[in-house]
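Removed from the display is one protein chain of the complex; every other protein chain stays in position.
Labels run A and B following the written order; every chain starts at residue 1.
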Amino acid sequence: MTLAPTRGSKRRAIATPAVARRPLGFFLALPPIILILLFVGFPIVLAFAFSIGLTGGLNHVIASIGLNVHEAENWWGTPAAYIEVLSNSRILRDLSVTVGVTALSTVTVIFLALGIGLFLKLRGGRIARLLSGLAIIPLFIPVVIASWAIVTFYSGDGFVRSVFAQFGVEAPVWAFTMVAVVIGSVWTSLPFAVLMITSGLQAIPNAMIEAARDAGAGFLRIVVSILIPMAFVPILIAVTFTAIGVVGSFTVPYFTGPNAPNMLGVSMSNYFSAFNQPQQSVVMAFIVFVIASGIAAAYVWANFRSAKDQGKV
Amino acid sequence: MTLIEEIHSTTPIHRETDAGGLRGLRVRGLHKVLGGRTIIDNLDLTVRDGELVSLLGPSGCGKTTTLRMIAGFLAPDAGSIQVHDREVSDLGAEKRPSAMVFQNYALWPHMTVQNNVGFPLKLRRLGKKEIEQRVDAVLALVNLLHHKNSRPARISGGEQQRVALARALVQEPELLLLDEPLSNLDAKLRVKVREDIREIQQRLGITTLIVTHDQEEAISMSDRIAVMNAGKIEQFSRPAELYSRPETEFVATFIGSLNRIEGALVNGVIVPGDDVVGIRPEDVVFTLHASFDARPAVVERVVPHGHFHEIYLKRDDATLRAFASGLPPAPGDRGHASIQNALTFRQGRLVTTTRVTA
Partner (left out) sequence: MTMITKRARKSAARLNFSRPLSGLFCVLMVVFILGPLAWLGIRAFAESWTFPNLGPDGWTLRWWSVVLGDETLGRAVQNSLALAALTVLVSACICLPAAYAFARYEFWGRRTFLIGLFALNAFPKMGLYVTIASLFYALNLMSTVLGVLIVHVLGTVVFMTWIPAAAFAAVPRSLEEAARDAGASKLRVFFSVTFPLALPGILVAAVMSFLASFDEAQGSYLIGAPDIMTMPTQMYTLVLNYPNQVAAVFSILLAIPSVALLLAAHKHIVGGTLAEGFQIK
C-alpha cells in the first residue's frame, strides 16, 4: 500500500459495490430458471391442462395414444379424471398407504438421525463418529441396488429369517410388504437427515449446553428445551426433504413393496406404462404434488423464520 | 503452598468462621493432566464468604480449566472442591450450588430475556407466579426490565452480559463464577460493567470467583487476586500488595510495568551480579539538575501515553524506562536519573525490596 499509493487508491475508486449491479445477477441466475420453466414448469402446466381434459395442442399426441381419456367439452376443463381417480377404491388405498409410509418413515428417520446427532454432540468419541459416518453410506449406494439388497436381506431365505431359523424361530417375511418399503425408505433417506441434523446440532456452541447444565437441567431437559429448539430449522429441513422424497418415491416401493396396494409412485408408473392411462397417472401426480407442496410450505416458512430470528428480515 | 497459607492469615480483610468450617469456596490439591501435560498442578485456593477473588494469568495458565472444574464441566484427576463446607467434586454441574456467567454469555437465542433468566427457576419447578416475580426482581437489579420480552440477538453486548449475570443471580447461588466476563465488551463499557458487577456483588454479599487475563480488571474489582502461571498460583494477595510486594519475578512482570535488569543494586547503581533487579518505571525519576543519588542520563526516546509519558533513559549502568507527567523532555536531552525503589529477585523469588531515601 505505501509502496504504490496512487495505484491502490485509483483501483479503489473504480471498484463499485457488487450489490449495485442488479441486471448482471439477474441474467447469471437465469439459465437454470429457464431450464426449469421449460422442462418442469411448462410440462406441469401442460400436464395439468391434460388432467382436466384439455387435450389440444401439445397434449394431442398423448391424448390420442392413451386409453380412457376424459376430454373436456369446453375451454375451462372437466374434473372427470379427478373424480374417477378419487372414487377408485384401489387408488384410494394406495393413497392412504402412501401417506402412512411417508409419515412412518419420516418419523423413524428423524428419530434415528436425532439419536445419532445427539450421541455425537453430547457423548462424542470414536464410536459416535463411526456411527455418523456409517449413516452416510447409503448416500453413495444407488437406490436400485439398495432396494434390491434390502429385498434379499429380508426375503424368505434372507439374513433375518436365516438367523432366527438358527434358533428354531420362524421370523416373518418382510420382503414385498409395506414393512420393507418403510425399511427401504428409511435406509435411503437416513444420510441426508443425519447430515442436516448433525451439522445443525454441532453448530450449537457447547457453552449453550453448559449454561443449561449450570442452571440445573438434566439430559432430557437439555435435549427438549435447548438442543431441539436451537436446531429447529435444520431438523425441519430434514423432515421436509425426507417426507417429500418418500411421498414421491418410485424405486424403493417398486422393488421392495407388494403388487397392491402400493405407493402412488408405483401406481402412477403402472397407469402410465402398463395400463396406458396417462391421464389417470397425471392426476395421481398432482395429488402427490399437493401433499408435497403442503410439506414444502413448512420448509419455506422455517427458512423465513430463521432469517427473521437472525434479524435479516 | 505454605506461603500462600501464610498470606491468607496475614491479610484478614474478611471474617472467617470458626476454625473447622469455612463458608465460601475451598479448593484443595486440585490436579488435572490433559494429553500428558499437567494443566493444574496441585492447586489450593480459598475464597471466603462474600469475597470477590480473581484468577488472573496469561492465556494457557490454567485459570479457565480451574474454573470449569469448580463449575463441574471438567472432572479433576485429584483434589477436593468444597462450597459452603459441602464436597461437590463428585456432583455434575447441574447439581452444584454454583452459577456461572459464560464468556460469550451463552444466552439461548430461541428464548426471550425473561425466559432465559427464568429457565433455572422453571427447572426447580417453582410456580409461574413466583418465577415471574423473581425474574422481574433480578431484571430490575440489572436494570433490564424494559427488555424482558426481547430476544438476545436484539439487545446490545453489554445488555446481553447483564442478562447472563441475571440468569446466574436468579439461582441465588452460593458461589458465582464469571469466565472472562468483560472480554467481549468495548473499553468504555468494560469500566461501567465491572463497576456494576462489583456493586451488585457487594450488595448481595455473594461469594464470587472471576477468571480474567486483564490485570486492570482484576485490580479494580477484586478483594484478592490469585495470579496463576503454568498451573500454579504464584501469589494470592490483595491488589495493592500484589503491586508493591510481588512474591515472584513472574508476578512483578505480569502486574504493571517493570524495568528488568540482571545484576544488583548498590547505592542506587546497578552493578553486575546473578540476581535480577526490578524497578517500576514510576520509581525512576528524571531531573535536569543533579542530586545526590542521581546519575547522568540521556533521553533516548519519549512515548506519549496521554496523561503521562514513558521516557527511555540511557545511564552508564543501564537503560531505564521512566513514567513522568508534565512537559516531556526531548530525545537527546541530558539530565539525571535516580532509582527510588527496587525489587531484587533471586531464582525468580523476591529476596529484598530496596527503598532509596533522600
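Definition applied: a residue touches a chain if its C-beta (ideal position, glycine included) is under 8 Å from a C-beta of that chain, and two chains touch if they have at least 3 such contacts.
The shown structure was predicted, so the numbers you read here are calculated from the model rather than taken from an experiment.
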| item | value |
| --- | --- |
| Which of A:79, A:100 or A:138 contacts the chain that the document leaves out | A:138 |
| Hidden partner interface residues of chain A, rising order | 1, 4, 7-8, 11-12, 15, 18-19, 21-26, 28-33, 35-36, 39-40, 42-44, 46-47, 50, 58-62, 65, 112, 115-116, 119, 122-123, 127, 131-146, 148-150, 152-154, 156-159, 161-163, 165-166, 187, 190, 195-196, 198-200, 202-203, 213, 218-219, 222, 233-234, 237, 241, 244, 247-251, 255, 264-265, 268-269, 272-273, 278, 281-282, 284-286, 288-289, 292-293, 295-296, 299-300, 303, 306-307, 312 |
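Operating definition for what follows: only the chains that are shown with their structure count from here on.
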| item | value |
| --- | --- |
| Residues of chain A defined as touching chain B within the complex | 205, 207-208, 210-218, 221, 225-226, 229-230, 232, 309-311 |
| Of all residues in chain B, those that touch chain A in their complex | 71-73, 92-96, 98-100, 102-104, 106-110, 119-120, 123-124, 151, 153-154, 167-168, 171 |
